[in-house]
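Rather than the whole complex, this shows some of its chains in their spots.
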Amino acid sequence: MAEYKKAPARGLNRIKALRRVLVNAKRLFYVRVMGMDLHPTVEFSLSAKFDMTYPKGVHVGAHSYVAFEVKILTHDRTRGLYTHTRIGENCFIGGRSMILPGVEIGDGSVVGAGSVVTKSVPPGSVVAGNPAKILRSGIKVEAYGRFPEADATESALVEQGDL
Amino acid sequence: MAEYKKAPARGLNRIKALRRVLVNAKRLFYVRVMGMDLHPTVEFSLSAKFDMTYPKGVHVGAHSYVAFEVKILTHDRTRGLYTHTRIGENCFIGGRSMILPGVEIGDGSVVGAGSVVTKSVPPGSVVAGNPAKILRSGIKVEAYGRFPEADATESALVEQGDL
């Protein structure tokens, strides 16, 4: 049983190393081949998809995190529109959310999981829902949209033996 | 043409048997390797995804059904939060819905397709939307969140030759 328990940890580390290689390959492809504007510090899930129809419209700023299954769109077939969609610095774009063409997400904003963002978002906002609405304004976050108390919360969980 | 029509039925049966094997393998992996708390009677789609970042926070009760592309989340990077998300017994979690970290879905509740559930849901509720809202309360459902009239409705369709 003890061996059985150790196995996933080793396995997960290998998966993490492989994931890192794949994320870097995807970033290289998006930036060098497709011409997207992704800061080298941007982190994203492998399942996040940036619009390949008008790739030069995709902009993501430094220390922003794009979570699983996010879709950043830069074109709209119904209107013949090909435009620029911008995510600022220190943002967190929650899993499975969609950023519609032409939207700008201000620096230090957090988009809740599953949101559909149809309008631009001022810096330091939390938005969520479909259509996304502003839930909080004037927030202060650190790199990757992390709230200042996040490290303390996580450390407490580790101390309790929960992580 | 007759042969042509029989082919999908045979094919579908083989696919169903294969699906059963894969679902059981996935359940075993989630429970034995990852440490999730899934009752052995839980049914889920192969495309449903339970949070692998904090797997011991995932709880799904007896005779609940988790449909296609559902995401059950137990962590929030922005807040450093790793917590418990609970789905009761006899629930139906509709396709492509997301259950956010910390949410509890009461026994015998139904979550509509595509919902994003941000708050806990009392037993016997129907919720839907993003953010999900309560549409009905005090409902009575059977195993897998099935309404009592469902069997009669389905039988009538079979009699009409529609199924």
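Chains here go by letter, A and B, matching the order in which they are written, and residues are numbered from 1 within each.
Just so it is clear, contacts are C-beta pairs under 8 Å (C-beta built on N, C-alpha and C of every residue); 3 or more make two chains touch, one makes a residue touch a chain.
No experiment lies behind these values; they were computed from the predicted model shown.
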| said: Assuming the complex is a homo-oligomer with 2 chains given explicitly, what is its full copy count? | reply: 3
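As a working rule, only the chains that are shown with their structure count from here on.
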| request: Please report how many Å separate the Cα centroid of chain A from that of chain B, as a whole number. | output: 26
| remark: Contacts from chain A onto chain B in the complex sit at residues 4, 7-8, 65, 67, 92, 95-96, 110, 112-116, 128-130, 141, 144-147, 149-154, 157, 162-163
| Tell me, which parts of chain B touch chain A in their complex? | 33-34, 54, 71, 73, 77-82, 98, 100, 116, 118, 130-131
